[in-house]
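Of the protein chains in this complex, all but one are displayed in their positions.
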Amino acid sequence: MSETAKIILVVFQLLTVASALLVTFSPNILYASISLLFAFLGVAIMFLYAGADFLAGVQVVVYIGGVTILVLFAIMLTSWMYQIKLRDSRTKLIVPLLLALFGLLPFLYQGAQHLASRVLRTVPPDFDAFAFSPKTNAVGEALLGNYLLPFEGITVLLLGALVGAVWLARPK
Amino acid sequence: MVGACSAFAVLPLSQYLMGADVNIGIFFILAISTLVAPGILLGSWSSNNKWSLLGGLRGAAQIVSYEIPVALSILPVVLISGTLQIGNIVEQQGWAPGAENAAAYHFWNVFHNPFCFVASILLFIGGLAETNRIPFDLPEAESELVSGFNTEFSGMRFGLYALGEFAEIFVMSGMLTALYLGGWHIPFLNLESLFIKLPTGLIAIIQLGMFSIKTLSLVFVVMWLRWTLPRLRVDQLMGMCWKGLVPLALINLFGTAVWMWVFNGRSLMQLIFGVAGH
Partner (left out) sequence: MSFLDWATGLHGYLFVGTILATLGIIAVVYRRNSIGVLLGIELLLNAASINFIAFSKFRTAAIDGQIFALFIIIIAAAEAAVALAIILRLYRLRETIDAGEANLMRN
């Protein structure tokens, strides 16, 4: 990868992290869901850089075209427009923050160590060759080969979810 | 707006003129065109106006549901050509009688088999609905919702919405041209193997002209429909999508698969002219 490509990837990683922060801490739920859209976009770009081009497409179609729209729909249907109750009521933040610190600390420690030692301990298997190589064909073959049974299971699950969602949201 | 513009990048203008022949070309267009829906939804919400919000909700629901028949009617083409790359798909549609290596090229995908013909019409209808054009322009129905999600916008902001919508029409027509109507190819004529050797630049210009003619005539049909057909109701629209288009598209997909199996991947034209299968 060239330097420019790397810089672009880092910019999108930063965008992902920043919008994830907004998702969690923005008091306005509408802003949270819009920044979730940008987080999805950043993750899609990261997939693209990791050689998962098909997955990046799926990410955009399913998350941005599906989940975000659904969430926006739900927000707009449940909060009446002229009396906006979008704000989230504050709760104590200390417990989740502690939880988060416990989750994050080991990783931060390891990352810092890694940066400090400045040693690339394991060289990844031909990094650049894998980076932008198309993987759509391979994904398709794997889905109809090794992973046929889980694939069928997923379809049944989707059907169940579809019927269940319709049944739950049916008018009284 | 962004969605519509970046989709132009992968449209094949000619054999030698193409923005970017992305590996997952068609899928990229599909993905990008879904980005329009949040834009409409947010625009309608920020207007703080009942009618605008209704228009935006309608628009988003419509785009999300018509995404399915559109994707399902693109799939037969993918099945036939075995690639998602738009350049390759167009390449395979160039067929002229007497061309060498005739088995690799079939004629326009519309005439590949009867199912493809139906699928192309479905794709056109779905495209109309996704770009909110007239028989399906419920998001901005003047008589019910003033002007829908762009009621409260004016100046450049309205300009962006309108421009995005029209750009999307061009993208949809271009996609239909590339997938089903043979892209830059002139029917029954292979520019590369004429008795005079044409310069590459000239070929590129002729192909660009051909692609533009096909795309613009599709855009003309869209405009033409605008003054011809009345608007549907919301429930009719959704009913048509889920009860009409989706089952038809599924039948098309299945039919194309059976055709490929029975005739060993040969198109109708290849059958008529007796070309051996792959």
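Every chain is named by a letter (A and B) in the order it is written, and numbering of its residues begins at 1.
Everything that follows uses one rule, which is that a contact is a pair of C-beta atoms (placed from the backbone, for glycine too) under 8 Å apart; a residue touches a chain by one contact, two chains touch by 3 or more.
Everything numeric in this text was worked out from a predicted model, so none of it was measured.
Colleague: Which visible chains touch the chain that is not shown?
Modeller: Taking every chain of the complex into account, the missing one touches A.
Colleague: What residue numbers in chain A mark contact with the hidden partner chain?
Modeller: On the side of chain A, residues 1, 3, 6-7, 9-10, 13, 16-17, 20-21, 23-24, 29, 32-33, 36, 39-40, 43, 46-47, 49-52, 54-55, 58-59, 62-63, 66-67, 70-71, 73-75, 77-78, 88-89, 91, 93, 95-97, 99-100, 103-104, 107, 111, 114-115, 118, 120, 124-127, 130-131, 135, 138-139, 142-143, 147, 150, 154, 157-158, 161-162, 164-166, 168-169, 172 touch the unshown chain.
By our rule, only the chains that are shown with their structure count from here on.
Colleague: Cα centroid separation between chain A and chain B, in whole Å?
Modeller: For chain A versus chain B, the centre distance works out to 29 Å.
Colleague: What does chain A use to touch chain B in their complex?
Modeller: Contact set of chain A toward chain B: 30, 34, 37, 53-54, 57, 60-61, 64-66, 68-69, 72-73, 76, 81, 134, 136.
Colleague: Enumerate the contact residues on chain B facing chain A in the complex.
Modeller: Checking each residue of chain B against chain A gives 23-24, 27-28, 30-32, 34-35, 37-38, 41-42, 45, 48, 50, 53, 57, 60-61, 64, 67, 84.
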